[in-house]
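Heads up: the structure comes next, in structure tokens.
The complex appears here without one of its protein chains, the remainder shown in place.
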């Protein structure tokens, strides 16, 4: 067991931290509201050049060969100033699908340019009826002579508005919610029949509603085996959830810190409000949840690469569920302890509050992950574990 | 709308209050641990003579013709000093069954002597597998020539150890958990084939495990229609739940008051601990739950007599669920704020804590009542309620 | 004890429903049905519609244009409005400065101000809070100095002046004596927003609405006739106002409406092909919240029954704001959960999410203020601790 950062990791964290402070303080997020895609390609390019996007990918696709712990450390720091670049949709969601399921050619064509920062990606998996069930897919991909024809509507495609390529889930067989029969395709937004409508999200990010009206693609655009996308999508969303936990850990740390500072500065009734015991204990509760959030996020970052999918799911669901409860608590109390200014757009705490909600809602909310945790074999197996029995 | 107590009610409350203080302070409960039935017939007799047992029953069966609100006011006061006499099993559980389902002869034979305080009653409805489902009954009553023969085991019969008669649920038809087919019979503990084993409960009360081994009774011992006991049992348990809420309200009031006093007296670090804001706010939270508990208990006391069973169930389930959460909170925090002495047997707060758990566990716990509340027609009907629509 | 309304009260409720439906403009009714938010002009249109019925100032005495209702009737009226999703009137004229003028104003002030408030022809806002006086309101610094004519020259800054950008008048707490205990040097002034030197600048809330302004006073000259009551007695007047209508602060109607909305949304939201409302876990969550609200409603009824009999507010009334605002927040948390991915949506084109859901993300943010304003819940607990539980001061 070892939770120390290596010297390389420490340097990485320092670099990202100083980047966030200098290049992308929270004020930049407010400015990005006016940007049509909500983020900047030049910054993305810079992240690619610094190796941040590819840190967790093997060297043969242009990565640095590190682990997702390294990626998590970066995302955590980006969370502290709410950097809006599409790390989660492009690297965690799409990157994990291409890495796990793409052919060598697909990796070269779609993954490597993204890791270099010259392109970005998205995954279109949500539909109006699908909630958190990845196989609840009505978009259809019909087999044509030399490829597929896609028709359907996807909603809330993170970075759908900015992506150069979009990985889309579509049914090549079966009925809605059949566990088999879903396939993945790489679509370019410029293809005939694709329409991308940008929408605004609560966290000042943007996303897209994407429609496919008989979009034709070749077989080379199929990612993974036909009809077998379920496990790739689950893996992808688990990467998304883990990244959300990492970013959430950064947010909690930032909110705890600004709240602590506010309590130390703000005076009411002739005293620093940080001398009021009820507020002190509230702040301690925030601290406890922050520490637990960091702990479970670390667990997910380590276990996301587990060979056993159930081991991965257990850690990710525990962390994501903790994010929903603990992250919600920390940001809510952060607002409350700031009093009036906490509910102005001008103050950063509201931005963290918003982003935390989005992170909690995405990739399975607290209810979903508690239910998943309770349905894993490990939940029942635990009953048979007794170190001293027999 | 009127929540004022009438002059009669005020006098009643005063009388019970002074009885509790003088005749049955909490110290008496500790003494009753040595008593084979856990309570005293002479006190019960006194309660009957004062009219407390019959206050909510019509005059023709020997009652005072009041409402269950009056009974609730008495039970609430009895709760403040944890008076151990079997008001809930005898009056609320058995009394409500006999009043709603008994014949004139049965009321005369079983109900009236109980209301007068010369006898006491119990209801045996729980079995090992039944949890909170009143129709989960395996005890069987087979039809004989001129009556029934009962065989089966009942558990945790409140006042089973002290009752002169026990109302027993048994199957006259159908299989375990069929909604129809359960009937009720009045059994005397002295009948051949009845064995009563006294057990001790956490709240210093006693109860009994009662077994029936071919116990023969005449048809005159059948209460209500054969096979139709379900609604009588549900009514009976709702009376029990309402009484539990009333007693719980008294307990919360007592715990709040002793905790407030302790905070005002106890010194640590050179100050009254009641000056520490975190403890002040905790005590306020206890106050809030106590007020809500009183409010919902009152609602249940009023609605228990509603003609519409669903209206009754809604109010009772709301109150019982509030008792589970709020009552649990108040007694837990009561112990916590008393510190070390709170976990000694010598201090009263632990007695209240124990009794509150029992009240929460009986007659449907919090989970049960939340689920029942959510399954009532009113839950869905609410969707159709919009005062300004159309 | 009796928790039912009398037949007369039920008839009154039906009359209210009928009357409200009659006067509600079609455009507002449609928005109300879909739980949409209202613009300021719609609120004022609704105010004027209520005024045609004589229902715009339900808590005023008859002589000043009120309908002459008792506490229970006012509660019923308010609950029906809330349950129906009708626009909430601006409280600053109707519920705050109006009753204050009625209680402490002189005849001239009553004649001058009350009719316009009742009719909705003049809009008021409140100038209490300042940037450095949050929960510690009495530490306010805006000064009013007398000039040679006895008029007031006001200087300072107010904040959280709700909808000051639409207001014709503002009522202010100002410091007229800085040599005494902070509460003892405060006066209550009515100030025309068009006065030279008064500037209101809206700022964005975290809900992305311009609900509040910062308002500056720079040598703003206020006629002495605009002083309410006596100089330096403003704190007393403001405090007296706080006791008004304690039975209304729980917002049981608002939360009841919100639960209704949550159930409707959950009925129309699918999970694994079934309406989400059928999920026992979600039903239990909604039920727990509904049960909390039932408890609050009963506490509110107890407070109301007391008020109806003219009693001083009992202990149960002190929990109404505390618990009511917590429930409002929990309702919004749950609504966002039911919305699922639609809860990401932020001021998009109509049609992006179902109409009933459109306003929720903004409100989810803004409702955080409910536990902060009007005496934060921490302050409420301090008050209960001292005044009701009698716990010692530190």
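We just call them A, B and C in the order they show up, numbering each chain from 1.
Here, contacts are C-beta pairs under 8 Å (C-beta built on N, C-alpha and C of every residue); 3 or more make two chains touch, one makes a residue touch a chain.
Remember, it's a predicted structure, so these values are computed and weren't measured experimentally.
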item: Partner chains on view for the chain not depicted; value: A, B, C
item: Listed residues B:8, B:367 or B:381, member touching the removed chain; value: B:367
item: Residue of B:44, B:68, B:287 or B:353 touching the missing chain in the full complex; value: B:353
item: Absent-chain contact - pick from A:176, A:322 or A:344; value: A:322
item: Contact residue for the chain not shown (choose from B:18, B:261, B:310 or B:344); value: B:344
item: In chain B, positions touching the absent partner; value: 126, 129, 131-133, 136, 155-156, 176-177, 199-204, 207, 209, 267-269, 276, 278-279, 328, 332, 335-336, 339-340, 342-347, 350, 353-354, 357-358, 361-362, 365, 367, 371
item: Missing-partner contacts on chain C, residue numbers; value: 280-281, 284, 394
item: For chain A, the residues touching the chain missing from this view; value: 1-5, 67, 69, 260, 263-264, 271-272, 274-277, 280-281, 283-285, 287-288, 291-296, 298-299, 301-303, 315, 317-318, 321-322, 326, 367, 370-371, 373-375, 379-380, 382-383, 385-390
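Convention: only the chains that are shown with their structure count from here on.
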item: Separation of chain A from chain B, taking each centre as the mean of its C-alpha atoms, in whole Å; value: 51
item: Mean-CA-position distance for chain C and chain A (Å); value: 39
item: Multi-chain contact sites of chain C, meaning residues that touch two or more partners; value: 378, 381
item: Set of chain A residues in contact with two or more other chains; value: 276, 278
